[in-house]
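In what follows, a single structure is set out as structure tokens and then discussed.
Only a part of the assembly is drawn; its chains keep their places, and the rest are absent.
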Amino acid sequence: MASKRFLFVNRKAPFGSGQAGEMLDAALIAASFDQHVHLAFLDDGVFQLIKHQRPDTLEQRDFASTFLDLAEYDIDHVWVERDSLAERGLTETDLLIPVTLVDRATLSRMMADIDVVISA
Amino acid sequence: MKFAILVNTGPFSHQATESALAFAQAVLASEHELIRVFFYFDGVHNANRLAAPSNGERNLVRAWSKLASERGVDLVVCIAAGLRRGVREANLAPGFRISGLGQLVEAGILADRLITFGA
Amino acid sequence: MNTPPGVLHTVNKSPFASASLESCLRHLSEGASLLLIEDGVYAALTGSAFSERLATAARQHALYVLGPDLEARGLAGRPLVDGLQIVDYQDFVRLAAEHATVHAWF
């Protein structure tokens, strides 16, 4: 099948709603179909990438640890909005994995240059 | 003191569901009494026995049922909210019972504290 | 038991995504307390766009934050807004019993 640029837009905090884990599942499947997968984290979505999360405290599934394996799924495009981090008192050192930090205007342009947008 | 709980959200939809369960367990571990948990709005999905999360995921439906079987907690699903959303006798999990909104009002009257968990 | 001190408010939404916490803070009457739970605990972060707002409220009302929800979110070791008390579910039950009513904002 053809290869398209898929963008998964993550704007939700990780535990409050159950959507974050299922979004990641969808992104992994897209990668397994040899699609070009891009993950954008902005607004409260940046909280998904924070270090030291303990989903076991809530008996929730530990999907954050899957972020550590993204490269194995050939997912290299992980974009995090710098402005969203700053508004929340966070910096790059708070993040679990290396990411591409971009400012809001740049991320807006990157999110526009995509074939399929899936958001949650 | 008598507590009652109103649950407005379903499993895997919002953490409010898990908070309600944790709060219920904490009441049971305290000197207080838990007289009823009422499931309304999307909360009725907590009573769907067809839910079968995969390994490593929590089965909230079963966790509620356990509160009923082990601690005798009264779990009431709103009949109208359940019918709208497809939760009824045919797929009702053990330990739950289906009744009307009057059971919510009664819980508010009989309990000293009614706590809502929603989204 | 003493006279109940007022209303215990709970907020479970992030202040960055939802107006619920801001609205709750504007509706705290005398003797009211606030417990942050679920995504509401993100309000406790220092250095955020919301920190000063919460610190102001903490000077007028008793403010609590649910420890297990901080921990799950990776915030357990971080500095929090001054005046916040970390509590567990047993405390949540105790606070609910000590206040006259519980008012949930979401």
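Note that the chains take the letters A, B and C in the order they are written out, and that residue 1 is the start of every chain.
Quick note on the criterion: contacts are C-beta pairs under 8 Å (C-beta built on N, C-alpha and C of every residue); 3 or more make two chains touch, one makes a residue touch a chain.
This one's a predicted model, so the numbers in the text were calculated from it and none came from an experiment.
Student: Give the stoichiometry of the complete complex as a formula in the chain labels shown, bearing in mind that each kind of chain is drawn only once.
Tutor: Overall formula of the complex, using the displayed labels: A x2, B x2, C x2.
The criterion applied here is as follows: only the chains that are shown with their structure count from here on.
Student: Identify the chain pair with more contacting C-beta pairs: A-B or A-C.
Tutor: A-C
Student: Counting in whole Å, what is the centre-to-centre distance of chain B and chain C, each centre being its mean C-alpha position?
Tutor: The separation of the two C-alpha centroids amounts to 24 Å.
Student: Measuring from the mean C-alpha position of chain A to the mean C-alpha position of chain B, what distance in angstrom results?
Tutor: 33
Student: With centres defined as the mean C-alpha position, give me the chain A-chain C separation in Å.
Tutor: That pair's centroid distance is 28 Å.
Student: Residues touching two or more other chains, restricted to chain A: which are they?
Tutor: 15-16, 58, 60
Student: If you look at chain B, which of its residues touch at least two other chains?
Tutor: Within chain B, the residues that touch at least two other chains are 15, 119.
Student: Under the definition above, what is the set of chain A residues touching chain B in their complex?
Tutor: So the residues of chain A in touch with chain B come to 15-18, 58-61.
Student: Can you check the complex and tell me which residues of chain A touch chain C?
Tutor: 11-16, 43-44, 47, 50-55, 57-58, 60, 87-90
Student: Which of the residues in chain B end up touching chain A in this complex?
Tutor: Contacts found on chain B: 12-15, 18, 56-58, 119.
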